[in-house]
Structures are given as C-alpha cells and as structure tokens.
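To start, the structure itself, in structure tokens.
The other protein chains are all here in position, but one chain of the complex has been omitted.
Every chain is named by a letter (A, B and C) in the order it is written, and numbering of its residues begins at 1.
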Amino acid sequence: MKQYRLVSRENKGKNTIIQVNGVNIGEEKIIIAGPCAVESEQQMDTVASFLKDNKVNILRGGAYKPRTSPYAFQGLKEEGLIILNKIGKKYNMPIVSEAVSLASLELVANYCDMIQIGARNMTNYELLKALGNYKKPILLKRGMAATIEEFLTAAEYIITSGNENVVLCERGIRTFETYTRNTLDLTCVAIIKELSHLPIIADPSHGTGRWELVKPMAKASLACGADGIMIEVHPDPYKALSDGEQSLNFTSFKTLMEEINPLLK
Amino acid sequence: MKQYRLVSRENKGKNTIIQVNGVNIGEEKIIIAGPCAVESEQQMDTVASFLKDNKVNILRGGAYKPRTSPYAFQGLKEEGLIILNKIGKKYNMPIVSEAVSLASLELVANYCDMIQIGARNMTNYELLKALGNYKKPILLKRGMAATIEEFLTAAEYIITSGNENVVLCERGIRTFETYTRNTLDLTCVAIIKELSHLPIIADPSHGTGRWELVKPMAKASLACGADGIMIEVHPDPYKALSDGEQSLNFTSFKTLMEEINPLLK
Amino acid sequence: MKQYRLVSRENKGKNTIIQVNGVNIGEEKIIIAGPCAVESEQQMDTVASFLKDNKVNILRGGAYKPRTSPYAFQGLKEEGLIILNKIGKKYNMPIVSEAVSLASLELVANYCDMIQIGARNMTNYELLKALGNYKKPILLKRGMAATIEEFLTAAEYIITSGNENVVLCERGIRTFETYTRNTLDLTCVAIIKELSHLPIIADPSHGTGRWELVKPMAKASLACGADGIMIEVHPDPYKALSDGEQSLNFTSFKTLMEEINPLLK
Partner (left out) sequence: MKQYRLVSRENKGKNTIIQVNGVNIGEEKIIIAGPCAVESEQQMDTVASFLKDNKVNILRGGAYKPRTSPYAFQGLKEEGLIILNKIGKKYNMPIVSEAVSLASLELVANYCDMIQIGARNMTNYELLKALGNYKKPILLKRGMAATIEEFLTAAEYIITSGNENVVLCERGIRTFETYTRNTLDLTCVAIIKELSHLPIIADPSHGTGRWELVKPMAKASLACGADGIMIEVHPDPYKALSDGEQSLNFTSFKTLMEEINPLLK
C-alpha cells in the first residue's frame, strides 16, 4: 500500500501556499525567529521589538519544552502562551509555539497563529491525528531518525485528519558526526520540493546546535530552495534557560539578515 | 545538571525486580511473546494456547498500532484490549499492550498487567509523565535514534512521575545498514546492566525485522545479559495484518525455545 | 596528544590558496567538472570542448575506479590518463584524476595537474604518506564514515609527509537516509572554514547520487562558503559506464552554470 498520497506532487502539482495571518509561506521567503523558550514578558518584549524592526515575519517562543531530562527547565506553559500572545499583538506579529500533548494543543491553538509539532513528536501519531480538529496552520518538524518518506507520511497523517495547512521543517538528523548537535540534511529540502507541494523551511539553529554555524547554513538553506528559515534569537544567549549555545544575539542576527538579503528574493 | 539519577547504579546498587502478576523480571529470564497486533479472538486464542504450552511468561498483542502510514491497519483499539484481557485470563498469562496517548493509556492500564511505551513515543515526554498516575509496570522501548543516555533519561521521567516499575527494552536503532529493518544494539544491554539497576530485555523481532534472524539474535541477547526477550509469534505470518515478515510461526518458535533453553538459566 | 596541528587556523590564520596550473583554489570560486570515468578519447573531447565553453576551471575524469564490485568497470587505467592528458592540453584545462595505489599515484602524478584521493582511500594512510613525494596539489575527499576531525587529520598526514597543497572535498556521509546515495553534510564546509586554513569544495554529484538534486545542492554548497564545486557531466548519462544516474547532461549543466553564476562572486 502506498505510504502517502495527498502530500505528493502527483496529487497536486502546484505549490501549496499556507497563510499565517497575512504571511504567505510558499510564496514569499519567510523568517521565523525568537527565543527557544519564553522566559518572561520583558524578554519577549525586547526580542519582539528587535525582530519586528528586522523584518522577521513570524515570532516563535516555546512554552512547552520537551527536554531530554526531567530536571531541565520545562517551559512556562500557559503563562508562556499568554505572554507570547500579548507580545505578538503588541508588535502585530503572527506567533508560533509548540504543542506536546492534546491538552497543550488546545491551549496553543487558542493563543497562537501557528502550531508547531516538534521533532520528538513527529511519530506521536495520536497528536498528529488530533490536529484535524483545529484550523490553524501546522509547522511539522522532521524527526531525528525520520526518513524523508516517513516525514512526508507524518504530514499525510495531519492532512487525512482534516487539516491541510502543513509547513514542513528540516532540522537535522542523527548521524555519527559529533561536532554538530545534528546533521542538517539540506538535500531533504530539495527532495521535498520535488516530491511534495507543501512548503518546507529549514532550522539551522537546531540543525547545527552552534550559533557560529547558523549564518552559513541559513544561506545554504535558502539557496537550495527552502521557503524560509527558523532562527533562535535571544537578547543574552549566555543567560538563556535552554539552547543558549545555538542562539544568535542581536548583533549576529542583524548581520545574518543583511547577508541573506540577496537570497530572499 | 545531571541528566539522570534515580535509574543509576549510584543511586541503587542492587538490581530492581519488577513483578508482573507473578512473573519476576530481573530475577528469572523471561519470555514475552505474541502477535504484533491483536486481530481477532480466535487468533489470540490459538496463539495463547500455543505459547502457554511453550513456557512463555507474558502474552503480548498490540491494540493501538503507531503505524508509519495513516493508510495501514491501526489496530482494534479497545476491542483488541478486551480480547487480550479475556485470553490472558483464560490461559492465566499476564498481558502487555502498548499505549499511544493519554486516552489509550487509561484503557491499557485498565485491561492489561503491563503497559508498553513504544519506540515512537520514547520522547513523548507528556505520555511518560502520565505514567506516574498508574501503578502497573511499564515496558519502555528505546527510541530509534535515542542514545543510551537518552534512553535512561526517558526512564527517569517515568520514575520521577511516581512509577518506579520500569523494564527497558532494546529494539534496534537506525543506522546506514539496510539489510535489516534496524540495527539491534546489544551492547546497549551490557551497558545498561552496568549503569542502571533496572531490568532490560531485548526485542530481536523489531531489532532485525526478519524472522530468520530472530533465533540467533535471541540467543545473543540472553548471552550478553538481557533479562529476557520479546518475540513476535503469529499462527500464520503470511496473513498477519502487520509485521508478518518478522514474526515466527509456531514451528520456528518451538525450535527457538529449545535452543535458547541453556541460556535461560 | 593533539590530533592535528598544521591544518588548523591556530597554526595559520590566513586562507591557503592552492595553485593548479593558473587556477587559484581558495581565491576564486572554482568549478571542476567532467565524467566519472574516462571512457574514450571521443567522449573526453566532446565533454572538454563543452566544459571549456562553459567556464569550467578544471577537467576531471577517472582512470582508476575503486568500484564496490570486482565485476564492475574498473577504468581504462594508464590509457585513460593518456587520453585525459591529451584532451587537457588540447583545451588548455588543468586535469585531475584519482590515484588508488602507489603505482597509480606515480602515473597520475606524471600525467595530471592535481591528484585526487577518493573517499574509499581517505584512511589508506600509507597512500597519504606517499603524497609527500610529489609536488602536485592534492584533492582529498572525505571518507564515508569520517568525522570532521578525522578528515582534517587525514589532511595532516599529507602535510606532514611534505606536501602542503591540499584541497578538501565534502562528498557526503553514510546515514540512515536511503533516498539519496549519501547525505551531503554541508555544515562540514562551514566548520572546515572555521577550523582550518585549507580550501574546501563540495561534490553534490556523489553527495546526492541523483542528477536532479545536483543543481540545488551546488547552490547550497557555494552559499555556505565552499571554494568551489565538483560536478559529474557526461554527454549521454544513460550510457555512462559508471555513475550515470548522478551525471548531468549538457543541457542541465548549462542551466546549472547560469543559475549558480550569482554565487560565484
């Protein structure tokens, strides 16, 4: 039996465009940016003010953090979503945040413009099936050990559940290389562009795990056809409660935006 | 911050023994067997009758199947659990089945003696945290891209949630080798025996994906220290609704049990 | 003990520029192109004539082919080098070809302007040590399972043997993904640029194994900082004696060159 149908180019030749509050993913090249985790209203206000001035399309911030260790910071939960929602409205930016369960999905769908499903939940098929109950667009990240076929089939689960608004996100896979946190598989972007009509963006922050590699890999992502990039930005990466080592500070992000400008057209 | 504490040998030197209705995992070497999926009462009755006669300790059967494709058989759900429960009682065998969400967890906990968390949900931390609400023992399978440290830390999530009865299960990891479905990482068994006091079993059926490799790898699993093995058995593997190519038929299973006998002591 | 010294930025901050008969690798972005294997004088004449007109800097062609199977075409050997040398002179293009042993090294060094060491021989340290006997520049490809540290350390072997003219080449690593022949690890390019003063190019032909992915990945390679790309081109890929499925025909190569033009500056 065929693994996927609805997501394939055979089923629909024309690129799908996903609308997120006025941002058309798949039409224009878009930038999603923000901190790994929402830490406080002040932090989000500082970040959003900066990102708004720097042409970022969508603001990100995690309220539910699926951390490897139970002893690590798990996120501000609903309080984080309330902050994110308030800041998104203040700066007129659409917001995206991750859902990690049916309960958090309900809340994320209420407060946010786009629902993220993280790499660790790409094969949480019960969560994927529940997305059909919501009309908000989905940002689906590739699992750490997911083949491209499994990645597309996870998207198929969402579409068959009744939600057609899926944006894919390449964020690195597990390999033997240890210099980077993951191996960003940019060929996946070029392949998905061939096999599927869905938009795909890349996340060089998680894909490399090192802030100094984010700029070159953001350029490579756009050059090979990604519809956008997702970048972790923090006012003070050394003090970040999670993923500080892969977050850009404001200066680095400004430089990134200048240098990728020719690739956004 | 340290990733895990409670599961470590530093925390508890003596091997933990997990009781599943009279079966003491970690004390005696145990066999869990049964079909990948519960398909019908007749199928389960046939299998259980055979397995009971062949010294199997615990009967398995999936009612909720996390399948790669939404078009593949998804399991009989509660109906499957009812069948499994009835057959378990008839043959006086403890039963184990997989939970894939909070809703299915409630049902699996009601009908079964042991709750399985599958590889695809090892990083579904919200599901792991919910296990503290139940007293039933847990069978936690290693994720396909999970390092040994992440595997132990997933067990730590369960223990910190309030359920100390965790049995680990090595079931193969993703590598470049394509001859097998996964690469059974038996060294993981030996390492876990060093690092942790929790019992660990191996699943050579999923670990290889090919029935003809199950016997040698079952022997290897026991030889390197596994506390037991989990084997897929089906009355007619060619007609199985899932995973037929890795299921043993009755004849092969009988031979397996004879040949592993010296390693069970 | 430190694994590598001479190749590191600590040892030499300024980028090394490798001269190959008037082509300055590390200064200008360069294109190496040609067929996987030299098959005949006519084939090479047709290809070189086309590539010369399309601004290719260096002509490639294998005479010694390290094939997985002993029954596959093993190359024309010295006859192939003689053809390559003749055609290189006719079109005034520097040529590069692979050496696979001390004997073939002697011949490749005699006939060619640059000596390639392939992925399968990156850990053939005796071959690496022999390179110090020649002054010709070396093109060292990354091994299929080589970490970035091991890749740099292989270059260190060459430099300590007495040959400082090493150009590195990322060509994909082995991962669980099977859609592509290898996983092109472009982050390696960005990392090498940080850690080492040596130039590095990328090979999207071997890196993907599929001609239709060569163009997007060539762009990504240049965008993330590669000093050039190596592309397999064949007059008639369907008739190629090796690697036809990853070779571009002339039409596709022309399009590639047009589209990467902005990234060559």
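Some points to look at:
Definition applied: a residue touches a chain if its C-beta (ideal position, glycine included) is under 8 Å from a C-beta of that chain, and two chains touch if they have at least 3 such contacts.
Not measured: the values here are computed from a predicted model.
Within the full complex, the residue among C:Glu39, C:Glu156, C:Asp185 or C:Asp203 touching the omitted chain is C:Glu156.
Contact with the chain not shown here comes from a single listed residue; of B:Val23, B:Ile173 or B:Met257, that residue is B:Ile173.
Although one chain is not displayed, chain C still touches it through residues 1-5, 66-72, 100-104, 120-121, 123-127, 129, 143-145, 150, 153, 156-157, 160, 173-174. The chain not displayed touches chain A at residues 174-176, 178.
Where chain B meets the chain that is not shown, the touching residues are 145, 147-149, 173-180, 183-191, 193-194, 207-208, 212-213, 216-217, 219-225, 262-263.
Keep in mind that, in the parts below, only the chains that are shown with their structure count from here on.
Distance from the chain A centre to the chain C centre is 35 Å, each centre being the mean of its Cα atoms.
In this assembly, the C-alpha centroid of chain A lies 33 Å from the C-alpha centroid of chain B. Rounded to whole angstrom, the centroid-to-centroid distance between chain B and chain C, based on C-alpha atoms, equals 48 Å.
Residue numbers of chain A whose C-beta contacts span two or more other chains: 145, 173-174.
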